[in-house]
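First the structure, then my questions, so here it is.
Excluded from the complex is one protein chain; the other protein chains are retained at their positions.
After this line comes subunit A, so read on.
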Amino acid sequence: MTPFSRRAVVAVAVACLVTGCGGGGGSADDGPAATATPGDRPSAAAGSPVSGPRPPARSVPVGLQIPAIGVDTPVVRLGLAPDRTVEVPPITADDPAGWYRYSPTPGRPGPSVILGHVTVGAHGDGVFRHLARLRRDDGITVRLENGTAARFAVTSVRTVAKADFPTEDVYGDTARPELRLITCGGPLEDGEYRDNVIVFAALRATAP
């Protein structure tokens, strides 16, 4: 009615509006946050599109089969050596493959790394003796502790000098579930292999 009361009403209305905007801003923040969370793993989402296989639950690998080169072996866990290099499987007659335990479990987004020997000294050939023979689309099956299996297909095979080991390509984050199989290769120089053979593979399916 009076100018004062009008001002009061206007002030109250403005206050309500401001308060309302504040609340709305909060939910808007939630919005981006909610989209950012999946955005953290968009790679996973983008890397495993609608047609892509669903990643299996996290479970450590216990077995590895590569029919193309006759590999069917148990898988042990590997960590880091005191010099911060990756541990390697034991040198035994029936040497197993080893999963690098600081990499994702096979089938989960990221590069899961499995290593094996090409030769095991006096015992002869290692479990990954013929790894370099693998070709694109060859199948690799990793059996997991929970009874499921992750099936991969080879995407590429590279032989690289140890001096130029492609750390980023091997251990760098990937959008989709991938697998790396690593062994030694190339000529022997002073009793040591000069190269590494690295097999890159991508998840194709999971089996119960």
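Everything below uses one rule, namely that a residue touches a chain if its C-beta (ideal position, glycine included) is under 8 Å from a C-beta of that chain, and two chains touch if they have at least 3 such contacts; residues count from 1.
In this text, contacts and distances are computed from a predicted model.
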Original post:
What name does the UniProt record list for the absent chain among "Acyl carrier protein", "(2Fe-2S)-binding protein", "Maltose/maltodextrin transport system permease protein MalG" or "Tat pathway signal sequence domain protein"?
Top reply: "Tat pathway signal sequence domain protein"
**OP:** Determine and list the subunit A residues touching the chain excluded from the picture.
**Re:** 41, 44, 58, 60, 80, 83-86, 88-89, 91, 100-105, 108-111, 113, 115-122, 124, 126, 128, 162-163, 165, 167, 171-173, 182-185, 188, 191-193, 196
